[in-house]
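A protein chain is absent from this complex, but the other protein chains hold their places.
Up next is subunit A:
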Amino acid sequence: MNRINQKLQEEQKLLSIYFTAGYPKLEDTVTVIEELEKAGVDMIEIGLPFSDPLADGPTIQESSTAALKNGMTTSKLFEQLKDIRKRVSIPLIIMGYFNPVLQYGVEAFCKKCEELGIDGLILPDLPLDVYLEEYEAIFKAHGLINVFLITPQTSEARIRQIDAASEGFIYMVSSASTTGAKSGFGNEQTEYFERIDGLKLKNPQVVGFGISNNETFTAATSRAKGAIIGSAFIKHLTTHGTTEIDSFVKGIR
């Protein structure tokens, strides 16, 4: 069974952390993954940096620009992850934009992910219909779970379609925003979390965007299975490098 599915069957609420590969230093990628696992995180999203990250706010944009400047490339990331499964057993997801994957070759990219022990992909600008028509068979052949996003504006009909196409979890974007844009949740989010919970989807939901501390983590997971922290962790890396990751994680839950 895919490590993501195994993890989703566990009792506890899940904490997933996003970071940009090759940030703050090019060779930090593996260290960050190891430290996050040691700190007790449940899942990791490894960000493949892109020159034009449309869905990201300034924090992740700047980390992507810095990582690219450091020399991060798709091949470099794969090289860094060569022995990652000898080091960690935590579910690993690569998150990025579709163009670098397309240029590497979707099939070649998926094959490489399988070899390295990557469990899933999140490609926000690969739309559902294109995935289903052109790439689903390739992802599945290489044992990769594709994670789709929903937002407060996503219609119920479309949520049902996304649920049907998903085999891991649904990434619930907490509000209409780019990453790192807002902190704290209001009534709108509470209503949204309850509404989605009420749909009784087959896939569990993991909430992302706007989660930065214990309070927002607890609020997000009151209904959902887990929550994802990105920008807040990038800020930690900016300030502390790869040190004190344990205390960052302990502060969340």
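Keep this in mind: contacts are C-beta pairs under 8 Å (C-beta built on N, C-alpha and C of every residue); 3 or more make two chains touch, one makes a residue touch a chain; residues count from 1.
Operating definition for what follows: contacts and distances are computed from a predicted model.
For the omitted chain of this complex, the UniProt record lists the protein as "Tryptophan synthase beta chain", which is one of "Multicomponent Na+:H+ antiporter subunit D", "DNA polymerase IV", "Tryptophan synthase beta chain" or "Cytochrome c biogenesis protein". Touch with the chain that is not drawn comes from one residue among A:V32, A:C110 or A:V173, which is A:V173. Residue-wise, the contact with the chain that is not shown comes from A:T73, picked out of A:N2, A:T31 or A:T73. Which of A:S16, A:T154 or A:Q189 touches the hidden chain is settled by the complete complex: it is A:T154.
The omitted chain makes contact with subunit A at the following residues, 50-55, 57-58, 61, 65, 68, 73-75, 97-104, 124-127, 130, 148-151, 153-155, 158, 173, 176-178, 181.
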